[in-house]
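All protein chains of the complex are present and in place, except for one that has been dropped.
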Amino acid sequence: MGCSQGNQANVVNIWHWMTDRQEVFVELAEQYKEQTGIEVNFELYAPSDEYSKKIVAAAQARVLPDIYGILGEKKKRAAFINSGFVADLTESFNASEGAWEKSLFEKALNVNRFKEDNIYNVKPGIYGVPIDVTNIQMLYNKDLLTKAGIKGYPKTFAQFIKNISTLNRIGIEGLVSGWGETWMVDCFASNYAFNIMGEEKIMATYRGEVPYTDEDWIKVFNIFKVLRKNNALAKGIVAKGNKYAEQDFALGRAAFAFNGSWCVNVYNDMNQDLNYGVMLPPVINEERPMSIWGGAGSSFVVNGISENKQQAIDFLKWLTAKDQQAFLSKKTKNLPANRYALSAIPEILSQFASAMDETTHPSIWKYNENPLVSETFDKGIQSIIIGEKTPEEVAQAVQEVKVREIEKVKKRSMRQ
Amino acid sequence: MSINRYKITKTISSIFVHTFLMAVAMTCLFPFIWMFRSALMTNQTIFVDKGLIPSTIHFQNFYLAWTKGGFGMYFINSVVYTVCVVFGIVLISSLAAYAFSRLKFPGSNFLFYMFLAAMMIPLPGSFVPLYVLMNKLHLVNTRIGYILCMINVGLSLSIYIMKTFFDKMPSALEDAARIDGCSKLGIWLHVALPLARPAIAVVVIFNTLNVWNEYILAMLLLNDKSLMPLQRGLMVFQGTHSVDYPLLMAGLTITVAPVVLVYLFMQKHIIKGLTAGAVG
Partner (left out) sequence: MKNRVFDKFSFLEFKGVAENYLFILPAVVIFSIFYIYPFFEILNLSMHEWNGISLARDFIGLGNFKEIMQDKVWWSSIGHAGYITLIALTFQNMLAFALALSCDRDIRMRKFYRIVFYLPPVLSEVVVGLIWQWILNSGMQSGKPIGLLNYFLTKVHLNHLVHNWLSDPDTALTCIAVVHSWKGFGWGFIILLAGLQTIDRQLYEAAHVDGAGVFSTFKNITVPMMVPVFVMVMILTILGSMQVFVLVLSMVGQGLVYHTEVPVTRILASMTGMSRFGYACAQGIVFGLILMIGSFMLNKISKKAKQE
């Protein structure tokens, strides 16, 4: 059997972590072999943390496979690219008047794109191929809302809070989400930061020009205080992994959930009768549209030093073509990355898809926050939710870490 | 004290002891029963059905888990890995522990403490140098590479356990054997090892569970599906987002069975130490 060290011609090796897609991948690989005679070998390594370790170790030993995926923030992708482990695909995307590029959703492609003057010093270009699209929104349980006599779903935050107290009165919990996972807290807060102050000011904060003690950031922190005071969050939310939160929503234990488009598949597995709809998080600032996180769900990159580079690219081109994308989307209930494959998807998924224009994502921002500051930020929000700290105290604490980290970077650049 | 009163106190104390033991036993059994009954359900009923006995029983979950998880091949791999690693560990660690406990040589203390220290210092980033090294030795993606690594993982702890038991054992029998002209290796094999049966049983039990449940090193060092251990099969049911709980539970029930069997077999040797000790 082929492995990374072998340089057999006509074999493309792929490493990935997507447990739920292995079967479909293997099916597609068989189709591809029939059509082209080229063998594609999907090897699955899970859970994703262990997969990431394997990629890191294999990079150091220079034995990465022809195609693999990088999990993690933009900085990590940049490090892989700058070390020569990832091939620049810009030319292939641009070939024949950019046909490949045009067939994919721009938002999905942007996650893999490095622009001019990016802060990571990566040569501008496209370095990865998205295979699906995802975004994170709110969901509401239609039956529970009807039971409480609520028509439609809340569009503004004030309405949302009012609905919650109606629901609470008949013993139904409000919002559930996997806020034991810090990135989900981060995502929720980021949505409202965009709604309250807009991208410019957020980026200025990341650059260190606006402090977290600014009144707009206090407003963001304050949301969680309001949620707490109005008993809007499911009990124990800060210690819940998303899998448990998904269980709660699927079993009708809470009226609202904050979750990604993958949930369609998850809820369907657990409760086929769940009657729910998709909504944007209710706005606080009605003058600005709501921004949600979205973009490529998973992406593949091509090994920069692979001898099968061209064959690998050809396969990825085939994998993201319309028919294959429709097949993947249908089988795994994910949104396709190919815009022409968007036809035959379930109603609820197309509701998710329709919000793609509202999406943004940390990996397309010009600046990203230092991870230690983000951690303090997310954990600070958790401590507001459990009533341990006030928004002002958390803002102060985050700002302190921010100042310290800026100093550290300054010191380091002075030393060099 | 009348016999009657003696009997009564004994009965009362025995009731007390049994109540305590039973209570603890129930907490241990409950998760197993829960796992087994969950393996018979569907994803829709698993969290809704409150009763311990499911309303509809899906025995086919076991069959599905076995085929869908590709357990056949993984099972054989895991058996090979477990047998080789556990045998290797018992052999190597009992030799070393016997030397540390009974034989004198310069540096023995230092070396023993080195093994102890290894047990204590977690090396979080060691997967990078380990992988690079294994790659240089051409041991990546090989059974033997994985087996050697796993032997190393269990070695320190096993040496420590064995040495503690050797230290505790009377050396009279060994002295007698030495006077009879037995070689050191002969004493180790024919006198010390049989006496240390409970300790060996403990080492076997610990390491069997450890190797059987291992997947982190396997994911790192092995590339081909055909070399992967049993835990790789279980991964299939734990999707990146969705989890197929009934099949996962069925898979877990299947994978746990051999470990319990090994324990059933080995724990007799822990107890057999009783008769061996009595003879000595």
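Here the chain labels run A and B in written order, and each chain numbers its own residues starting at 1.
In this text, contacts are C-beta pairs under 8 Å (C-beta built on N, C-alpha and C of every residue); 3 or more make two chains touch, one makes a residue touch a chain.
All of these numbers come straight from a predicted model, not from anything done at the bench.
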Chain not shown, its touching partners among those shown: A, B
Residue among A:Asp20, A:Glu173, A:Glu246 or A:Asp269 touching the omitted chain: A:Glu173
Option touching the unshown chain, where B:Ala65, B:Cys84 or B:Cys149 are the choices: B:Cys149
Which residue of B:Ile205, B:Leu220, B:Val236 or B:Ala250 touches the chain not shown here: B:Ile205
Residue, one of B:Ile12, B:Val83, B:Leu103 or B:Ala176, that touches the chain absent here: B:Leu103
Hidden partner interface residues of subunit A, rising order: 49, 52, 56, 59, 72, 75-76, 79-80, 82-83, 85, 170-173, 178, 180-182, 234-242, 244, 248, 251-254, 371-372, 375, 379-380, 382-383, 386, 388, 412
Sites on subunit B contacted by the missing partner chain, in the whole complex: 14, 17-18, 20-21, 24-25, 27-32, 34-35, 91-93, 95-96, 98-100, 103-106, 108, 111, 114-126, 128-130, 133, 148-149, 151-152, 155-157, 159-161, 164-165, 167-170, 184, 188, 198-199, 201-202, 205-206, 209, 213, 238, 245, 248-249, 252, 256, 259-260, 263-264, 267, 270-271, 273-274, 277-278, 280
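Everything that follows uses one rule, which is that only the chains that are shown with their structure count from here on.
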Length of the line joining the C-alpha centres of subunit A and subunit B, rounded to whole Å: 39
Subunit A-touching residues of subunit B, taken from the complex the two chains share: 43-44, 47-48, 127-128, 130-132, 135, 140-141, 215-216, 219-220, 223-226, 235-236, 238-244
Subunit A residues within the subunit B interface of the complex: 1, 3-5, 17-20, 22, 43-48, 50-51, 53-54, 56-58, 60-61, 63, 243, 247, 251, 260, 262-263, 265-266, 269-272
